[in-house]
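One chain of protein is taken out of this complex; the other chains stay put.
For reference, chains read A and B in written order, and residue numbers begin at 1 within each chain.
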Amino acid sequence: MSDLTNLGIAALRDGFRAGDFSAREAADAFIAAVAAGRDLNAFITETPDHAIAAADEADRARSAGELRPLSGVPLGIKDLFCTAGVQTTAASHMLEGFVPPYESTVTSKLFGAGAGMLGKLNLDQFAMGSSNETSAFGNVISPWRRGGDTVALAPGGSSGGSSAAIAARMVPGATGTDTGGSIRQPAAFTGTSGIKPTYGRCSRFGIVAFASSLDQAGSMARDVRDCAILLEQMAGFDPKDATSLDVPVPRWEDNLSGDLKGKRVGIPREYRVEGMPAEIEALWQRGIDFARDAGAEIVEVSLPHTRQALPTYYIIAPAEASSNLARYDGVRYGLRDLPDGAGLQDMYAATRAAGFGAEVKRRILIGTYVLSAGYYDAYYTKAQKVRALIARDFERAFETCDLLLTPTAPSAAFALGEKNADPLSMYLNDVFTVPASLAGLPAMSVPGGLSAEGLPLGLQIIGRPLDEQGVLDAGLAIEQRAGFTARPDRWW
Amino acid sequence: MTNAAEGDGMSTYRIQGATGDWEVVIGLEVHAQITTNAKLFSGASTKFGSEPNANVSLVDAAMPGMLPVPNGECIRQAVRTGMALGAEINRWSRFDRKNYFYADLPQGYQISQLYHPLVGEGSLMVEADEKAGIAAPKTIGIERIHVEQDAGKLMHDQHPTRSYVDLNRSGVALMEIVSRPDMRSPAEAGAYLRKLRSILRYVGSCDGNMEEGSMRADVNVSVRKAGEPFGTRTETKNVNSVRFVMATIEYEANRQVDVIEGGGTIVQETRLFDPDRTETRSMRSKEDAHDYRYFPDPDLLPLELSDAFLSECEASLPELPDAKRTRYETALGLSPYQAAVITADVETARWFEALLGETAVAQGKSEAEVAKTASNWLTSDLFGALNRLGVSIGDSPVTTANGAALLALVADGTLSGSLAKQVFEIMLETGDAPGRIVDERGLRQTSDTGAIEAVIADVMARNADKVAEYRGGKDKLFGFFVGQTMKAMAGKGNPAAINDLLKKALG
């Protein structure tokens, strides 16, 4: 029954309901795919027992007529979500062996909806990175390869384990988190779909924090419908997160429509950045044509502070991270490095030097610096002001359009090792995704086509606050027209 | 820079140095634990004296992914406190993170309020106290009140090479009440603290229990020659009694004068008070990294207070000590001394008001008519007894109802003053109602004229010589007859009646 791994979330759910196969059969198929895909290093921890238990429960529920929304669906969980009784590492040595006695709200909702967990997916350490090369548990290797070579490519980051596992058919869907593009960019790199909802839609409770004002969980899957199904079960008000939005979760799946009649799709002129590769330009134009074909009116809009979004992000995110990661001190959990004769403060310094990877340290140091005495206003306050301007740009743009359409990333997937020598060039990868993160807006990436080298390219749709429906609808409209059926050749 | 507080109540407290007199400038930052069931940002209990790490949630232990959610009661109590201090309440405030590393601080930061505190400027008045050198009432400015988390506790004496961390207090809500540098003597600082404690207890926002750490003060002290700008200050942290605060100031002021007059300079630093040696010492170990990198806590949104919230806070405020004191003097006719003594602590005032109400009912009179009797009895008899027994008024063996009953028995002539004292002693021992004591022990006063006359006749008969002497002009003997009559009646005779009847009988 190995062809069950060809099914996405909707197909698995519906086929299982229809009695075409048992949940256990589906779980077994994916468990086997996970085992067969270890060369990709997409998982930090495999949890076949969890998936089997959920499948057996789903099979029991089916015979008892007690089906739940995700009964029969096994998922991958980014290893940034705390899972009760299952090691949660944030891909850092700092948390190696950490077994939370609690469950994140998002995973608890998913499991409550009947889903099982195939394992904890690899990621950039503490979600800091755009290529999955900062993981303490090794790089994730994209299942995609350029036509004619075997160079290992980045699956994107930080949700690179999620994107790789979906693209390689090891999981039908996965959770991701997005702080500056960490769902959308890996989705774009792997020919999969991913949505970051409005800030506050999904509870942050139990998700290892990177930058609190930006972190947002979202769904990643093979297509738009699957993203909608998954997100519907992840989202919802949580009294345990003070920034959680107390609004009902719409029935995104039921309301899904690829018809964009009456919608105005804005094309932000500032996204036409200098040196944009011609194939990205062409992809964008194709997306515009798809949207028009789906009935949308295309309007040009301006987001004047687009260029400032990345530097703004690289002040705010490290500042918050420097404080959020202060709790990793070797006292209550995680790694402790206690050199001979060391006092408390030496223990902290040794533990944090040993536990954090280079990129995490770099961001903590930047964050510490920009918050330090004498620099706070020049950096942090200034960045929060520019952030307000960036949000205002979007508000103004949304006076003349309903959605924005842009490329997701400035290029197709790059090779592992290609960019990690220069942090800045890596940061620039998030140039198109970061603005929506700073403004807390819902945004998704869907595959739009292939590069000349045969690699997937993604289109990004950004919506008004809480308009995930509009974003998903536009995603579907593009998906229906892009006819993206390419899959990586199986080499692993 | 001159000081606003200098206009009223000038202090004469000076440190006499070799180069002349030095004035002491004091500001206090009081950390008061807000009385709540649960912690500021977690649902764990605030109960004192629990097993180590029992009152700890995963939020308090700063487990990965745990988030703070504010407890409304903490905000409400801080707002009410601000209102009680006549302070401006900021409808828009927010929480900031104060970042530093210490084993009692699990998050690596304390959630506090630096940039936009909940409560702005207010003030508090301390009474004149001649004996303490406070010549006139003095207003002490309050700069701000903000809400923040308490830290956990480190124990150093349980293991030779390890310190132990208990997070029970971690995350308990504190109000930090920051005064202006308006105090000029240890006495003023002591009076400020006592008054602040009194107000907090009235409001119900803090139990003021310094032994359990519910109130601690950071003591900022500097010295200067009169009329000169402020000197450099030191901050002595976490001083936990009024007496120690006063001792800290005394020591620190003298130390600073010695340093300056010895040619040295004062360094702005954090110090620690050692109660065993009554001295302060530098805490340089904590100085090295004083860059707290405050920034708004991104896990929390700005705190915006609604009109309804503020009205409820205002409406739920009790009558405060100053107002109560004035009312006792004007409406109840109490002496300033008694009004001050009774209103100083909320528990005493509550006890008094219950007593007053029950006394008025028992005697069918207005409260104003019985106020003096009730306050006299409370401040002399009951306070004296409680002092002797070493218990607080909350643990008084005599209830307000029994106190009122006792006063009623005196008022209706059932008990004489001396009988009342006897009955009161028995009440203290047994907690019984006075009526029952009177009945069971036959302690009722006799006003029966016939009975008293009979006793007088007998006394006169047994002391015919003294009667003659008295009638011969030795007036002083009248007391002797009173005593004899009283004694013969075992103290139960009505003294006024005895007086009258004796006068008549002796002619």
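Here is the rule we use: a contact is a pair of C-beta atoms (placed from the backbone, for glycine too) under 8 Å apart; a residue touches a chain by one contact, two chains touch by 3 or more.
The rule is short, and it goes like this: contacts and distances are computed from a predicted model.
Student: UniProt name of the unshown chain, from "Large ribosomal subunit protein bL17", "Cory-CC-star protein", "Phosphoribosylformylglycinamidine synthase subunit PurQ" or "Aspartyl/glutamyl-tRNA(Asn/Gln) amidotransferase subunit C"?
Tutor: Cross-referencing UniProt, the chain left out corresponds to "Aspartyl/glutamyl-tRNA(Asn/Gln) amidotransferase subunit C".
Student: Among A:22, A:45 or A:384, which residue is in touch with the absent chain?
Tutor: Of these options, the touching residue for the absent chain is A:384.
Student: Which is it among A:179, A:368 or A:406 that touches the chain not included here?
Tutor: Residue touching the absent chain, from the options given: A:368.
Student: Out of B:72, B:229 or B:336, point to the residue that touches the absent chain in the complete complex.
Tutor: Of all options in B:72, B:229 or B:336, contact with the hidden chain holds for B:72.
Student: Return the single residue from A:143, A:186, A:440 or A:475 that touches the missing chain.
Tutor: A:440
Student: Looking at B:65, B:82 or B:296, which makes contact with the chain not pictured?
Tutor: Considering the complete complex, B:296 is the one touching the chain left out.
Student: For review purposes, identify every residue of chain A that touches the missing chain, sorted by number.
Tutor: Those residues of chain A that touch the unshown chain are 98-102, 198-200, 213-214, 239, 242-243, 245-246, 305, 307-308, 311-312, 314-315, 322, 326, 329-336, 338, 342-350, 352-353, 356, 361-362, 364-366, 368-369, 372, 375, 378-379, 381-389, 391, 423-424, 438-440, 465.
Student: Using the document's contact rule, name the residues of chain B that touch the chain not shown here.
Tutor: Touch set of chain B with respect to the missing chain: 36-38, 42-45, 51-59, 61, 69-75, 94, 101, 103, 154-156, 158-167, 272, 283, 285, 289, 291, 293, 296, 300-304.
The rule we apply is simple: only the chains that are shown with their structure count from here on.
Student: Taking each chain's centre as its mean C-alpha position, how far apart are chain A and chain B in Å?
Tutor: So the centroids are 57 Å from each other.
Student: Which bits of chain B are touching chain A when the two form their complex?
Tutor: So the residues of chain B touching chain A come out as 58, 61-70, 97, 99, 101-103, 106-109, 163, 165, 291, 293-295, 298-301.
Student: Considering only the defined contacts, which chain A positions touch chain B in the complex?
Tutor: So the residues of chain A touching chain B come out as 81-82, 88, 90, 95, 98, 100-102, 104, 204-209, 211-213, 239-243, 319-320, 322-323, 325-327, 329, 331-333, 344-345, 348, 368, 371-373, 376, 380.
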